[in-house]
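Below: the structure, in structure tokens.
As you look at this complex, bear in mind that one protein chain is not there, while each of the others sits in place.
Then we have chain A:
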């Protein structure tokens, strides 16, 4: 469906006469404007927790595993459900169309956040969590030109302490590790709260330049 730019945009502003009929259901001109305003306000993709108070009983009652996630730069929080497992990778999704995939607790992909992480090799990063070390990490991003941009970071992981971590009525003894990564013009720092079995119960990890950091807790 091709329209002239003018017809499309100004047609949408004609609030006097509304578009109707099944052929007009996907009238992009209307959603174009709402989309522009929506994305400016950031309201489009703010996950919400739904207002239910989180208790251990509520968590136990769920069939699927839960992950509490926040996007720190957007000041937004959501509960994600475990929706798929592929080898060591687990995909968690929200009802409003966001998903995150983790491999042994490390973020490998995001979808629906705008600036998304398309994939990454985390095997050496996982190894470094057993007490620290240096490693390389390559992250794949999808840019505005629909091309994959591969960025390689030089990283080092150090143990910064141990912490007794409480998540919804349960307490875990964790080691806190920090992974610091830099490339020629950018750097980020991930933090992991890891128990003795290797489970990461809480973490703060970088997604991408525009989306910023992710925080999560296993529930």
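Keep this in mind: contacts are C-beta pairs under 8 Å (C-beta built on N, C-alpha and C of every residue); 3 or more make two chains touch, one makes a residue touch a chain; residues count from 1.
In the analysis below, contacts and distances are computed from a predicted model.
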item: Name under which UniProt lists the unshown chain, selected from "Multidrug ABC transporter ATP-binding protein", "Transport permease protein", "RsbT antagonist protein RsbS" or "YjbH domain-containing protein"; value: "YjbH domain-containing protein"
item: Chain A, residues in touch with the chain not shown (by the definition above); value: 1-11, 14, 16-17, 19-28, 31-32, 35-36, 39, 44-45, 83-87, 89, 91, 93, 97-99, 101, 103, 108-109, 111-112, 114-116, 118-121, 138, 140-148, 150, 185, 208-210
